[in-house]
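The complex is shown incomplete by one protein chain, all other protein chains being positioned as in the whole.
Should a chain be cited, it is by its letter among A, B and C, assigned in written order, with residues numbered from 1 in that chain.
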Amino acid sequence: GSGDAEGGSSEEAKYELAVIPKGTSHEFWKSVHSGARKAEMELPVSITWMGPSKEDDRIAQIEVVDNFISKGVDGIVISPLDDTALVPVLKEAKAEGIPVVVVDSGVNWDGYESFVATDNRQGGVVAARHLAELIGGEGKVMMMRYFEGSASTSKREIGFLDTIRDEFPKVEVVSGNQFGGATSDECYQTAENLLINHQEIDGIFCACEPTTFGMLRALQDSDRAGKVRFVGFDATDKLLEGLRAGEIDGLVLQDPFRMGELAVQRMVEHLEGKPVDKFVDTGVTVATQENVDTEAIRALWNVDFDKWLK
Amino acid sequence: MNASTRSSLPLWPAIRPIAGPLLGLLLVLGLFWFLEPDAFLSARNLRTVSVQTVIVGLGAIGMTFVIASGGIDLSIGSVIALASVVAAAVAKAGYDPMLCAMAGVATGAVCGLVNGLVIARLGVIPFIATLGMMGVARGVAKWLASEQKIDAPAGWLENLMSKAEDYRILGLPQAVWLTLLLAILLGLVLRHTVLGSHTLAIGSNEDTARLCGVRVGRTKIWIYVLCGIFGGLAGVMTFGRLTVGDPTTAIGEELDVIAAVVIGGASLAGGEGRIAGSILGALLMAFLANGCNLTGVPNYVQEILIGVIIVAAVAVDRYRHRTMEA
Amino acid sequence: MNASTRSSLPLWPAIRPIAGPLLGLLLVLGLFWFLEPDAFLSARNLRTVSVQTVIVGLGAIGMTFVIASGGIDLSIGSVIALASVVAAAVAKAGYDPMLCAMAGVATGAVCGLVNGLVIARLGVIPFIATLGMMGVARGVAKWLASEQKIDAPAGWLENLMSKAEDYRILGLPQAVWLTLLLAILLGLVLRHTVLGSHTLAIGSNEDTARLCGVRVGRTKIWIYVLCGIFGGLAGVMTFGRLTVGDPTTAIGEELDVIAAVVIGGASLAGGEGRIAGSILGALLMAFLANGCNLTGVPNYVQEILIGVIIVAAVAVDRYRHRTMEA
Partner (left out) sequence: MRGVRKAFGPVQALAGVDLEVRPGEVHALIGENGAGKSTLMKVLSGAHRADAGSMQLDGSDYRPSGPLDARAHGVAMIYQELTLAPHLSVLENIWLGREKRGRFGRMDRKAMRPAVEAALERLEHPDIRPETLVSALSTGARQLVEVARALVGEAKVLVMDEPTSSLSRKDTERLFQVVQRLREDGVSVIYISHFLEEVEEIADRFTVLRDGETVGSGVIGEVEIERIIEMMVGRSLDEVFPQVPHEAGGVALRAQGLRGPRLLEDASFELRAGEIFGIAGLVGAGRTELLRVLQGLVPATGGRFEYLAAAKTPSGLLSEDRKEEGLAINLSLGENLTLGHAQPLLQGPWLSHARRRSLTQTWIDELAVRCAGPDQPIGDLSGGNQQKIAFARLLHAGVPVLLLDEPTRGVDVGSKVEIYRLMGKLAAQGKALLVVSSYLPELLGVCDRIAVMHRGVLGPARPVAECTEHGLLEEATRGVGEVLAATETAR
């Protein structure tokens, strides 16, 4: 196989796995990749990391899975872009004797061996509680959505809106239907426009990195950073900087590194005939100014890409 | 080329016009066969690539007519998305898959009709008219789908695109045969019917066509409707493949489709274009993506490669033309 | 138009060529001012929109030259991304912001040079040549950035795009002034220099230009280099704005830029185009997006609206041309 190019000693590489993220150009996926690489180094396995040829394109992801079925890999670890659209091709993989481990986002199919993920909805719930607490349980909040059709962020967004509605009747959502757009710069632009019209808000929530980043930049630029309570999602250097500076009041963090690592581990265990858990929750944590540099939180965001992805 | 050499190579006249894309395809095949001897040319992988060619291939059939007429259709990606959403919505409402397919195709036809009318009646150039439709169709798709995907049972539409043994005909999925059949049919239409001849005439010299009594406006409308229909069909196939109607699917797909047609030997100046070439172009791009996946080449390399290949294909074609003339 | 009416409306000759986009802009302004009287025309919002116009505006300046010469540059979005990545990489290596900016602009110039060479020397049509570059530049950007954002201190580049009071000049961010200045300068270049006049001549009739001794190839190379430089500059501004180098930024931006130029009155057939019109086109699109956000209109409506406006702008322009002739 071609796995020897990926490092690890080919002697040990008994299994050849395909790990298929939703896209490749994002820190989140770099972390997942790093985790997967860690498992690769420790276990008798070689992985091929291959995203859809078009970022966030369902058909392109199906084609990647197709291609790996053709190649005849020993297992597929995938973060499906769609809970339904990927089902036929995953079924096909299973029919071909290729086991599937699902990571990060779920599918409407239970033929997988294991599902390693964060409960996305829970991420929104946690964020809602944190934000509501910050603004004292009453006031106006705003949420900028990601782009149309992004399933995992939708779940977070719905989790957020539902929680606000059910648990905090005094909190009013003044804007929750505007999509930021697929890229950071589009999100930034939308955020600027939204902030102009919503001068009197107490809190903001964004459910993923690009929207959080865009909103942060827009707040900084209009001198409102730190004056509005702001809860975001995911961690990049820029967002952590904002958190430390008090411009962001909370970041909901997942554990992508562990997701990658656990997913590959589960797959190898399955291939070795061991029983594996059907669901593994890697959990969500809220990072705040106070706890961001503690050991536990640090592990979530401080993935050394250079070490793992060399 | 005189008669004797022609008879000694009986297929040459048929192959010559598509020699460029054919050669390119063979090069790609050879390269990846060398790198990945077992998997790449396996029956299973060929089947996989054939299915992956269906959507771009269908789009390329319609686009060949548009480009041969000297036009361009930037809206086809959005039309594919809109058609997939409409088909899914109809399926969700519980109607028969046949009706879904028809609704999807009809949606494409309507988009094409609007394109054609704006181009032929308002005199807006195709680039702009279809750029507008690109936004409109995408917007309508998102609106219809309430900005999310529509989950719906695709019924036998799903089987069309399925590689499972039960649904194959002679080893290939049904949709592949359908695409081939349509390619042959439309290839005949382009070369051997009045509509095809008028398409090429308009692309070659629109004023002449008008002076000779060709109803240029009406023919153009038909051409864009045809392209819309194939966009719609590709949308239906997308629905069959995804089993969801997705308003964000096929973003940027218009460029893949155009690239396939251009690699296939068509000229954006009009007057030239062959369905067979376009299908080869679509296959080339699919094999390239597939080969890159199999060999684990990162996506950005693939992106760079496709860019280089598009330019190289056209540059070589230009060079061939020039030296053939001299 | 005779001399007396001309003198009674002293500005009319200057305004007439951009009357279309100006009217469109006023309509959009009027509409949203009516819907959102307080926020829309506030100083703060005007400032916001002005910054949002910078990137598309810079791109549109370069693109106006390309389109006036009868070409097109589909790679500008990717070039913006690549330049932003290069600028960020240089900043991360600890160099001065000035050097970052120069590196970004130089990157754009190199991309433009390659485009120009492929077009002028290999004879590949601009659509294809720049379609290829679109893939190549994007791929290289992802590769350079290891498929993630490059986080780097932007220094005073950040201040250029900042709306904060400390960095404004006469109420507007510095980058806005820079864009305006460049627009005026390049507007003069297009109308009042040999390069500009040759650009329009090539767009109007390339053969004639060649016959008259215009170095068509060399001029085209300059034009694409110019467009690349402005793409690079837009990339540097993107870096200043985002404070990260993002290889996935500006996807599809080429269409926004082209739309701005076309709304501004340029013809894709070449020979026409005004920088002032293009800037108005960019402003129109920015105000539209801004107004839609302010009034809470869903994004898909905005997408549909922009599509309709692009087509309408060109259709109205065609109609005006026709009736003026009659």
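Quick note on the criterion: contacts are C-beta pairs under 8 Å (C-beta built on N, C-alpha and C of every residue); 3 or more make two chains touch, one makes a residue touch a chain.
All values derive from a computational prediction rather than experimental measurement.
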Quiz item: Taking the complete complex into account, which shown chains does the hidden chain touch?
Solution: B, C
Practice problem: Just name the one of B:V105, B:L144, B:L157 or B:A209 that touches the chain not displayed here. | Solution: B:A209
Quiz prompt | Touch with the omitted chain, as defined above, among C:L22, C:I67, C:A201 or C:V225 | solution = C:A201
Quiz prompt | Residue in contact with the excluded chain [from B:G123, B:G155 or B:G271] | solution = B:G271
Quiz item: Which parts of chain C are in contact with the chain that was left out?
Solution: 188, 191-194, 196-197, 200-201, 204-205, 207-214, 271-272, 324-326
Practice problem: Kindly note down the residues of chain B that lie in touch with the hidden chain. | Solution: 189, 192-198, 200-201, 203-205, 207-214, 270-272, 325-326
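The rule is simple: only the chains that are shown with their structure count from here on.
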Practice problem: Mind checking the centre-to-centre distance between chain A and chain B? Centres are C-alpha means, answer in whole Å. | Solution: 34
Practice problem: Could you please state the distance in Å, as a whole number, between where the Cα atoms of chain B are centred and where those of chain C are centred? | Solution: 31
Practice problem: Give me the residues of chain B that touch two or more other chains. | Solution: 142, 147, 251-252, 298-300, 302-303
Exercise. Send over the residues of chain A in touch with two or more other chains.
Key: 24, 148, 179
Self-check item: List of chain B residues in touch with chain A within their complex
Solution: 36, 39, 42, 44-45, 47-48, 51-52, 55, 142, 147-149, 151, 158, 162-164, 238, 241-244, 246-252, 289-290, 292-296, 298-300, 302-303
Self-check item: Residues on chain A engaged by chain C in the complex (per definition of touch)
Solution: 24-27, 30, 55, 148, 175, 177-179, 181-185, 188-190, 192-194, 196-197, 213, 217, 221-223, 236-238, 305, 309
Quiz item: Which positions of chain A touch chain B when the two form their complex?
Solution: 2, 5-6, 24, 48-54, 56-59, 62-64, 66-72, 82, 84-85, 87-88, 92, 95, 147-149, 151, 154, 179
